[in-house]
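Quick one: this structure, given as structure tokens, is what I'll be asking you about.
Missing here: one protein chain of the complex. Every other protein chain is in place.
In this document, chain identifiers A and B correspond to the written order of the chains, with residue numbering beginning at 1 in each.
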Amino acid sequence: MLSLWLNVVASGILMGLVYGLVALGLTIIFGVMRVVNFAHGEMVVFGVYIGYWSVRMWEVPIIAAAALAAAVMFVFGYFLEKLIVKRFVNSPHHYQFIVFIGLSLLFSGILLVAFGPDPRPTASQLSFRTVSIGILTLDLARLQAAGVAGLLIVMLGAYLKYSSFGRSLRAAANNRLGGLIVGLIIPRIYAITFGIGAACAGVAGALISPLFDAQPYLAMDFTLLAFVTVIVGGLGSFGGALLGGLTIGVAEAVAALMFSPSMKTALPYALLIIILIFRPRGFFGVREV
Amino acid sequence: MSEKFNKAAETKRWIAGAIVFVILGLVGALSNSYIVSLMTIVLLFTFMGQSWNLMLGIGGQLSIGHALFVGLGAYSVGVLYLKYGISPWIGLLAGMVIAGSVGAVLAWLSFRFEVHGIYFALLTIAAAEFARIMFSGWEFVGAMQGLFFPAPTGEVDISMLRGGARFYYFVALALAAIGIAGTELISRSYLGYVWRAMRDDDEAARALGVRTFRHKILVISISAASAAAGGGILALVQGAIFPDSIMGMGISVDVLIGPVVGGLGTAFGPLVGSLAAIPLNHLMGALGDSLGIPGLNNIAYGVILISVVWFLPDGIWPAVVRGYAAIKGSLFARPLKLRKAEE
Partner (left out) sequence: MTTLLDVKNLTRSFGGLVAVNDVSFALAKGQITALIGPNGAGKTTCFNLVAGALKPTSGQVFFQGQSIEGAPPENVCRMGIARTFQIVRPMRDMSVLENAMVGAFSWTRNVSEARSTAYESLESVGLVGKANARTDQLTMSDRKMLEVAKALSTRPKLLLLDEVMAGLRPTEAVSVVQVLRKLAESGLTILLVEHVMRIVMEVASTVVVLHHGAKIAEGCPKDVVADPQVLESYLGAGFHA
């Protein structure tokens, strides 16, 4: 019994690291630009499809697919911001929300047209292989996803904290007007930020492509999962995204064990409602919207 | 002097509205069944869009989870009629009460704990999705298999709200008319002023004596109840209720696209917007089906939403009216704009 629980929790932690990466992308975008990227789930799904496509076309390892996803999604996010998002950065919130809903519809429509509604499984070399560590039996694909995600989180964190660009980013997040005054190039920072956020989503998607069949309809679940994670951890908080991811990952895994698997999908929403009501700031929430 | 001025304008608006509805009535009586079915959906979403419009355009509260209320209305009618043989009239009433209460509770919880704006919108999505998943697993309401209404015999039974396509068209038309007239009346009443003040500046409104906490709950509750009424009729029209369709995000988007495209805060906006967006969506869907490419309607909706917010954030209707006024330069061109009730 204990080993079952431990395995479930471990599996949840692994997934949680990936959720953390997804949430990180969302929270960076929000933290710097005060924009709520409701199309984040679509970006994750783009990553899943990139994973699916790379493996199918070139039979590369998932890590290569993830690297490709990072590059592609960064560029995608960068130009999306420059072309569309920037016009709405200072709009009232409900306009922003509606624009992003429009974007998410557009993206899922494009995916449907390109790939059709049927789920596309990604056959990775790691699929179905497991590794045993003591009483734990871990999914190798999951372990890899978590490992890479964790590494990226740490790297991103270090970059934000220690690099000069990272400092500019945090400055821009902290005080937009002040940043402009001291010469920060806010438009470029915003574009890069959005690119980073999209890249996080895309990489996470590619990493989990062996675990989830690529399907346009996954997007909404990921978007809301990302939001739950971010809100649990605190909108705008780096550490919060990570902690939120782990919390949700474990909670989801445990819920699937305790209740029926279909309840598993309901949990994030229930959690979101509870957290929004009782502690909207989350663990480390930074600012009010 | 300005009082008489306003009265003349007001009468002309009511006349314009009446003309529109006479035209729509003729459409219902004379068109073929495809158009009647399509327009029924347009009118239903006009009504539900108007309820959403009330909440955001006048009350200032954003909800992206209206599917929750639509679904509650649908299920109330469906369960009471199909399981207990109770007339959908009662079902509608029950649905409105249930949805109104759920909306009030959600609102109370949120605002009690200072959950506003974007967070509140996220809450509405979460609530709708949670409900959808719960209903998907609830045997009593048919779970994933859903509920099915018996096929319409074509005979009209008003007491049971059953009839053919044309019958439901006129029901939907009546709802749309009630929605537009109701919104206009509310807007001119003290509620309209107080809600708009609350929308524009909550703190300033409170300093003027507006009990914004109560009013937010009230506007959300009314919006929820209306959406439920629309949902109940939608269920009857579609003949079947599935959790994924009636409580899914798709419905929430369908509800908001009319007002957003047509004109937020205006009385005719949801009608114009639904007229523009919903047939296009159906067209794209049909096109996609015939070409074997699903997703065209998503792309269409996405492009429409982005374009409207980008180029015509006020919506199509106000822009049309401005253009018409520029050409005609006459009083008749004034839109039924709820925000400018005093002009």
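The rule is simple: a residue touches a chain if its C-beta (ideal position, glycine included) is under 8 Å from a C-beta of that chain, and two chains touch if they have at least 3 such contacts.
Model, not experiment: these values are computed from the prediction.
Listed by label, the shown chains that the missing chain touches in the whole complex are B.
Here one chain is not drawn; of B:12, B:206 or B:282, the residue touching it is B:206.
When the full complex is taken into account, the listed residue touching the unshown chain is B:188, out of B:12, B:166 or B:188. Contact with the chain not shown here comes from a single listed residue; of B:197, B:284 or B:321, that residue is B:197. Residues of chain B that touch the chain left out of the display are 2, 188-190, 193-194, 196-197, 199-201, 203-212, 265, 339-343.
Just so we're on the same page, only the chains that are shown with their structure count from here on.
For the pair chain A and chain B, the distance between C-alpha centroids works out to 33 Å. Taken in their complex, chain A has these residues touching chain B: 36, 84, 87-88, 91, 93-95, 97-99, 101-113, 116-117, 216, 220, 224, 227-228, 231, 260, 262-263, 265-266, 268-270, 272-273, 276-278, 280, 289. By the touch rule above, chain B contacts chain A in their complex via residues 56, 62, 64, 109-110, 113-115, 117-119, 121-123, 125-127, 129-130, 133-134, 136-137, 249, 253, 256, 260, 293-306, 309-310, 313.
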